[in-house]
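The chains shown are only part of the set, and none of them has been moved.
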Amino acid sequence: VVTSGANIQKQTGPLAYGPNVPKVPDGDTVEIKFDVTHKLFQVKKDVLMAGWLFGDSIPGPIIHVRVGQTVKFSMTNRSSDSTMSNMSLAMNMESMKPMQHSIDFHAGMVNPEDKYRSIAAGETIHFMWTAHYPGVFMYHCGTPMVLMHMISGMVGMVIVDPKDGFPDHADREFALVQNEYYLKQASGSVYAADTIAALHRDPTYVTFNGKVSQYVFRPLRVKVGERIRVYFLNVGPNNISSFHVIGTILDKVWLDGNPANEFTGMQAVLVGPAQGAIIDFVLPEKGSYTFLDHSFANATEGAAGVFIAE
Amino acid sequence: VVTSGANIQKQTGPLAYGPNVPKVPDGDTVEIKFDVTHKLFQVKKDVLMAGWLFGDSIPGPIIHVRVGQTVKFSMTNRSSDSTMSNMSLAMNMESMKPMQHSIDFHAGMVNPEDKYRSIAAGETIHFMWTAHYPGVFMYHCGTPMVLMHMISGMVGMVIVDPKDGFPDHADREFALVQNEYYLKQASGSVYAADTIAALHRDPTYVTFNGKVSQYVFRPLRVKVGERIRVYFLNVGPNNISSFHVIGTILDKVWLDGNPANEFTGMQAVLVGPAQGAIIDFVLPEKGSYTFLDHSFANATEGAAGVFIAE
């Protein structure tokens, strides 16, 4: 269902932003509302990308539900909000003008023709989907040119717990989304998404949770010996990730977040574009442990962070 | 055994072309004959590649046998057939002239020195191989420069059923081969395979069963709720594929087509160059479901198609 007109309800729902993991809400139905806006998004110091954003962020908010729950989802396309129009006029940037958008939930099982349809600026779409499989799933905008919408920031994570929760108690959890940026300079510190570069599969930056090396500057704090669980998602759009934590071995890995797909004692996890994983490990002694994509150009271009264990 | 002279028997055997899957023939021995020709092959509207073809097609014909069956295989190198010579003279294309060819069956277990040897134009090779493992296997020409022979079209699929057939009854089956094209313009709408581009790993097009976006234009028709089985093969030559169907989750995946290598509830299947997979899923409601390589530059360059479920 698509509606028009002034929908004043803003983003709502049991959401969180990575690296935080939201709790699974109670009940059979979960109401979630996203807003889509066009805004400048800071990728690193002196680099602002003209972004198309779910929930004002790259990646968008994290949804966390359980198998059997139904998501009552709605989304408003606010790409024509007045604040954005002024900026686009000022910047004279094609990519900041109002545009159609949509959303595609890999965790859902629905006809994409109506659920994942594109809506114009000012419109709101409503639909429901039920979680049938556990996992760590991607969502992203599905409006053509899909590659452009993805590299402009329209990506995010859904975690679906099995009915009885995940096995193997974890003491601390983080959510990490890995994405590739393809940028061309527009003006000064403002950059635009570059589909030509994206078609060459040669990223400008690669990040965890949207910002270059952010967890190097703001490390994630953990306790020595506790079981850490990372919900990991590689949204690409193009390349693989080889996730690794320096100084330890990844005790248990569930590919795409399903415990049926279990690996043990991995040094690195190979995660394709649009694949996820749940990765459990322990940090053995006090210290500082870098995590990164061991496809090393990616790490060098920003896909690295630090755990401090105390 | 390699023979010369006029061998008038053309291609024969219990074969089919993707997306159709041939039936497994009865009996302990299966006789199959391929022809290799040099022909222009249409990759998309206004793009004809100077191709080297098994069975007049890219990919070549599909072979479907059972563990324990022996294939009595023969192949004639018809690259000097008169119709081709004229075209090559007219086009002045080096790549259309008669050339040596061979075939390498990943499903076989034989000494490559004699079975996979190269034969000259006019010659016919005969050899046998027995299927010992179930799976979805690649075949391809193994004549140096192998990269050139593969990107010129000499690729295809063999499906091997376990002795007692595959588990989990499927209602409908399709065969999809994913390949990368590397093209440089020769003249007008005629293109040649480009090994320099192939060494840069940066494809011009990526397709399912040889033609850009063909199943977008001619969707595959299925029934709502039925169990669909895709025999998938990524022939590369270079890059991974992240196979995904929008609007559903891949219920069961057998990597390289062996039921021992089972994954459950995948959002996308990471398939390396020269790997295959059997992928089972259900489409939940009436509608239109795009399937694609979620390494998204590949989808943008042609690796996308549509299922229509009714």
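Note that the chains are named A and B in the order they appear, and that numbering of residues resets to 1 at the start of each chain.
The rule is short, and it goes like this: a residue touches a chain if its C-beta (ideal position, glycine included) is under 8 Å from a C-beta of that chain, and two chains touch if they have at least 3 such contacts.
Every value quoted in this text rests on a predicted model; they were computed, and no experiment measured them.
Of the identical protein chains in this complex, 2 are displayed in place, while the full assembly in this structure file contains 3 copies of the same sequence.
Rule of thumb we're sticking to: only the chains that are shown with their structure count from here on.
Superposition angle, chain A onto chain B, using Cα atoms only: 120 degrees, a multiple of 5 between 0 and 180.
Here the spacing of chain A and chain B, counted between their Cα centres, is 35 Å.
Considering their complex, residues 104, 106-116, 132-135, 137-138, 142, 145-147, 150, 198-201, 236-240, 255-256, 258, 260-261, 270-276 of chain A touch chain B. Considering their complex, residues 202, 240, 242, 244, 246-249, 263-268, 270, 284-290, 294-297, 299-301, 309 of chain B touch chain A.
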